[in-house]
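My structure is below; once you've seen it, I'll send some questions.
Left out: one protein chain. Kept in place: all the others.
Up next, chain A:
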Amino acid sequence: MARIHSLRVVGTAAVVAALAGCSAIGSDEPSASASSDTVTLVTHDSFALSEGILADFEEQTGLTVEVVQPGDGGTLVNQLVLTKDAPLGDVVFGIDNTFASRAVDEGVVAPTTTEAEGVFEGALVPIDYGDVCINVDHTWFAAHGLAEPVTLEDLTEPEYKDLLVVPNAVTSSPGLSFLLATVGAFGEDGWQDYWSALKANGLKVADGWSDAYYTDFSGGGADGPRPIVLSYASSPPYTVPEGGTAPTTGALLDTCFRQTEYAGVLTGAANPTGAQQLLDFLRTDEVQNDIPVSMYMYPSSPTATLPAEWAAFAPLATDPFEVDPADITENREAWLTEWSDTVIG
C-alpha cells in the first residue's frame, strides 16, 4: 500500500511539474529595462489608453514602452520621491496639481523641452484636466418635488439634510479635491466651519469615489439612498438611459475644483531621450482625442476634439475654485488632519 501511495505522490508531483510549464516565473522574458530602446512609463492605477495607441508610438520611434503602475496618485508620487536616486522608469504621467509642487520640490522630475501652455515650473507638462463637482440625481429631486441645490452653501440648508455623500478626503483623490474646493471657496480659515455645518446637516463620508457613487448615491445605478454625491463634471453623460436623450444626473458647476494631470521626464532616467519623445507623444492629437474615452478627463491640448455627448452633457465649470499648488504642498497634511478631526472625529 505504501507503494501505491508513493505512486500517487509521484503522480501529483508530475502534474505539478507539468503545470509549472504555465508558471509565471518560467515564462518570464528577459526584462529590457535600462536599455536605450526601451522607455518605461510610471503612472497611476487609472491610466489607460485605447488599444493600439502605444503600439503606434512604438512603431513610429522603434522604442518599446513598458508601463509601471504602482498605485493611486498619492502612492505614485511618494514612491517616486522614495526612489528618486534609482528611478522606477523614465517618464511619469499622472502627477496632479495637488502633488505637483511636492514632485518638483523633491527633484523627482527634470526640466522638459516640451512647449505648451501651463507647463508647471518648467518640468511638468499638462496632459489632461477635469472638474470635481457635486452631482445631483435629477430623477430623485423631480420625484420628491424638491429644488436642486446650486451652490456649496445650499448644501448646508435644512431641506438637504441627510442627502449628501462625499468620498473621504484622506483616502480618495476626488475627496481631497473637494476639500480644496472648500478651501478655495471659504479661505484657509473658513473651510472648517463649512464642514462642521455639513456634518451637522447629515453629511455621509464614504471611503472612496466608487463606494460613494455606486453604494450611497441614488443615481449611480444601484438606487442608493442619497441623491447628492461628489463626482466629476464628466460623470453625467454616463447616466443617459438606454434609448434616452438626456442624462438623469447633472453636475453643479458652482461647486467644482479643477484637477490637472501632468507628465514629466524623471530625474536620472535611463533613457531621457525616449522619455522626452513619449512625453511629446502624450500631447499629440492621437492621445489627446483618446483621453476622454479612456480616462474620462478633458484633453489639455487646444487642438484636441471632444466626444459629442461630452459637448452636450459634460460642460466644464467656468470659474472653478483654485488653491495655489505651493499652498497645497505646504498645508496638505495639516488640512487633512484638521479635516479628519472636524468631520471624522
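Definition applied: contacts are C-beta pairs under 8 Å (C-beta built on N, C-alpha and C of every residue); 3 or more make two chains touch, one makes a residue touch a chain; residues count from 1.
Note that in this section contacts and distances are computed from a predicted model.
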{"item": "Absent chain [UniProt protein name; select from \"RNA polymerase sigma factor\", \"Iron ABC transporter permease\", \"Succinate dehydrogenase flavoprotein subunit\" or \"3-oxoacyl-ACP synthase\"]", "value": "\"Iron ABC transporter permease\""}
{"item": "Residue touching the undisplayed chain, where the options are A:96, A:216 or A:280", "value": "A:216"}
{"item": "Touch residues of chain A, complete complex, unshown partner", "value": "1-2, 5, 9, 12, 16, 19-20, 22-28, 31, 33-34, 40, 45-46, 48, 50-51, 66-72, 74-75, 78-79, 81-83, 86, 88-89, 102, 168, 170-171, 204-211, 213-216, 220-225, 231-232, 234-235, 238, 241-242, 293-294, 296, 332-333, 336, 340, 344-345"}
